[in-house]
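Missing here is one protein chain; the remaining ones are kept as they sit in the complex.
And now, chain A:
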Amino acid sequence: MSQLSVQHLLGIKHLKVTDIDLIFKTANHFKEVINRPIKKVPSLRDITIANLFFENSTRTKLSFELAEKRLSADIINFSASQSSVKKGETLIDTANNILSMKVDIIVMRHPNVGACDFLSKNVHAKIINAGDGTHEHPTQALLDSYSIREKLGTVKDKKIVIIGDILHSRVALSNIYALKLQGAEVKVCGPKTLIPKHIESLGVSIEYSLKKALDWCDVANVLRVQNERMKINYFPSTREYSQLFGINKKILDSLDKKIVIMHPGPINRGVEITSDVADADQSIILNQVENGVAIRMAVIYLLAQQIVQ
């Protein structure tokens, strides 16, 4: 198969395992491209992409922008803070105005769950979800799985624990879908208040003891505590959180194996993980960042193949 089964990338939920394989295979080629002296290919020189970020983002936005530039696409950037959204313009009007400028692909981050899904049904462009509320962040999950596959050879049958603020994380949900689809065993671990109800229905188990979770796993995917999304206190103090769920060198050294450490960033150093863990050789955090560009190039390239001129 050399074509995606979906018209938009709205979430991992809509993908098949063959789609993930195709994205990874294409990303392998782009990873080679971005390590060349000249890191650019002309494939998308007739494509225009709008990056619509209705919510703050640094690394995802930079990663998408770089991926688009590496493919030679024309890009326009839109931030809600400096836009007509502040004046009361609706999402569809904003998108349609941008589309009138002959845009082919929209990469959108939005604080509301389902915003990308809504847009895909109402405007004529390819939509890539760059994170919608606490729902999905498909390209992050893809690059996480890709990084695991790169480090361990496969995702199938690997034991992966997602640690931390599961409740407010879009990375967690997309990761659960992606990892389960590829045959991994998945656990979530965090304070009871930050584990969503009925999460077991997604085929994952819950572990409240960090030590037990780390003893069990091959990979620990540590999530950021999303203070900006918390309207109430979910745990007594940051200090207590880091004592119970923070990963430090001492706890890693107490394990009888070397597990892989991941983090989607940005890291709250000393809260979720300590600096010596973030910078340890078993951490693949910077590989995740590098792989992010290749994965996003692959997704954009594959969706652009479906655009008929």
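Here, contacts are C-beta pairs under 8 Å (C-beta built on N, C-alpha and C of every residue); 3 or more make two chains touch, one makes a residue touch a chain; residues count from 1.
Here is the rule we use: contacts and distances are computed from a predicted model.
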Ask   = For the chain omitted from this view, which of "Pyruvate/2-oxoglutarate/acetoin dehydrogenase E1 component", "GMC family oxidoreductase", "PyrR protein" or "Phosphocarrier protein HPr" is its UniProt protein name?
value = "PyrR protein"
Query = Of A:Leu10, A:Val33 or A:Val107, which residue touches the hidden chain?
reply = A:Val33
Message = Could you pull out which residues of chain A are in touch with the chain that's been left out?
response = 2-3, 26, 29, 32-33, 36-44, 301, 304-305, 307-309
